[in-house]
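Yeah, one chain of the complex is gone here, protein chain that is, but the others are all in their spots.
Entry: chain A
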Amino acid sequence: MKNWVILGGVLLLFVVLVKEWRRQRAPQVFTTTSGQVEMCLFCHQEKPEKVHAREVVGCSPCHLGDPLRTDKSLAHRGIVKNPGDLRVADRTCGNPACHPEIPSQVKKSLMATNRGIINTLRRYWGEIPDQPSVRLEDDVAYLLKHPELKSTALDYYRKLCGSCHLWFEKGKFPDFLKEKGGGCVACHLVPGPKEAKHPRLTRKIPTKNCVRCHNRSGRIGLTYQGLYEDEGYGTPYLDGDFGEEMLPDGRFVRPIPPDVHFKAGLVCVDCHLKEETMGEGKTYVHFEESVEITCVACHGGDGKTAKGRMVPGIKKEKGKLVFKDKEGRTHPLKAPDPIKCRHPVHRRLSCQACHAKRVPQCFGCHVRMDPRQRQTDKLTGKETRGAWEEFKSYQRLTTPTLGVKGKEIVILVPG
């Protein structure tokens, strides 16, 4: 018996010695420039961009985990791959030392709530009163917490629309959906240099990031760049392959004249303010309540938006207003034609009524649900009964139909 105890003790000592011998010990205590201990830097060599430099920010303020441990399993406890995910953004991007006011605003923005889509869809389908109003349940965050809330319109939303909002988990779904969503990073993330082994965060949001979502319904993200979603199914075929450009989701597009602002090198966020895209802490039902940039803010106006904010890109040079884009290029600002645009007979016209020559129009758009099939609910990630398909009778790229909104002549688009 005594021998067994001694043998056990020796074995235990051996295991402890081997474990200790194999343990990687940091040669020093790693700290950020502010003096915070950040032992993650012992193993991790990734280099984000300058604003979030590893020496200044470290890893754990964004990715959480335990920065005091060097043992991988202990250090990685509670770690998050995507700090921008709105589920954790209050503790990561939105932590008190960084951007504390942003996550709560973003969560109220239409890109996070999808309130306009959900509300309009449910009203169209007769599920709620035909008066647009702020309803608690018309919000992706609410639907995520309440998978039991079911209706025909919500089933359609969950399956066909549910991947275009900021709560969508980046990388959770396969194929083209893999790149979508991710909260803050849905917009702010761009690939970094290969040797950095870390993507870059930017305030110069490339158009590509916006168009990952803004490419359906009115197709504004496509039209802006000079692309038209075509019914040609890839024809004409060239060299045994599709003769047309294909979007990541498999739709075909063909080139058309782009928007003049795109030609001038402007990206979406050159015009659209952060209060429009990231919210301003208020709850809106429709995008036009949130959008405040107007054509006249830059062209013939005083540089202020519809809500009285100064457009960030507008500067005064030699007594004239000019526009400086995110890349620092200066653009002269042309005022509206004093006769054509200011003629009293055209006083009700929006600028777009004349200056948007073309818009994709989908006539006879309709949907069908096959109750025998199953389809993935993009909010829960689970397949449920009922598969939706969208159809159109025909589609055209042509001059827009006009109509009246309040006292203004505007563009009406079917589909």
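A few points about this structure:
Operating definition for what follows: a residue touches a chain if its C-beta (ideal position, glycine included) is under 8 Å from a C-beta of that chain, and two chains touch if they have at least 3 such contacts; residues count from 1.
Following the convention adopted for this analysis, contacts and distances are computed from a predicted model.
UniProt lists the omitted chain of the complex under the protein name "Cytochrome C" (options: "TonB-dependent Receptor Plug Domain", "Cytochrome C", "ABC transporter permease" or "ATP/GTP-binding protein").
Per the touch definition above, the residue from A:His261, A:Lys274, A:Arg309 or A:Lys326 contacting the chain not shown is A:His261. Note on the undisplayed chain: of the listed residues A:Arg77, A:Lys282, A:Lys315 or A:His343, the one touching it is A:His343.
Here one chain is not drawn; of A:Phe30, A:Tyr156, A:Tyr224 or A:Phe323, the residue touching it is A:Tyr224. Residue-wise, the contact with the chain that is not shown comes from A:Leu402, picked out of A:Leu160, A:Leu247, A:Met369 or A:Leu402. Interface residues of chain A facing the missing partner chain: 120, 124, 131-132, 218, 220-221, 223-224, 257, 259-261, 286, 295, 339-340, 343, 345, 352-361, 363-364, 366, 393-394, 398-406, 410-414.
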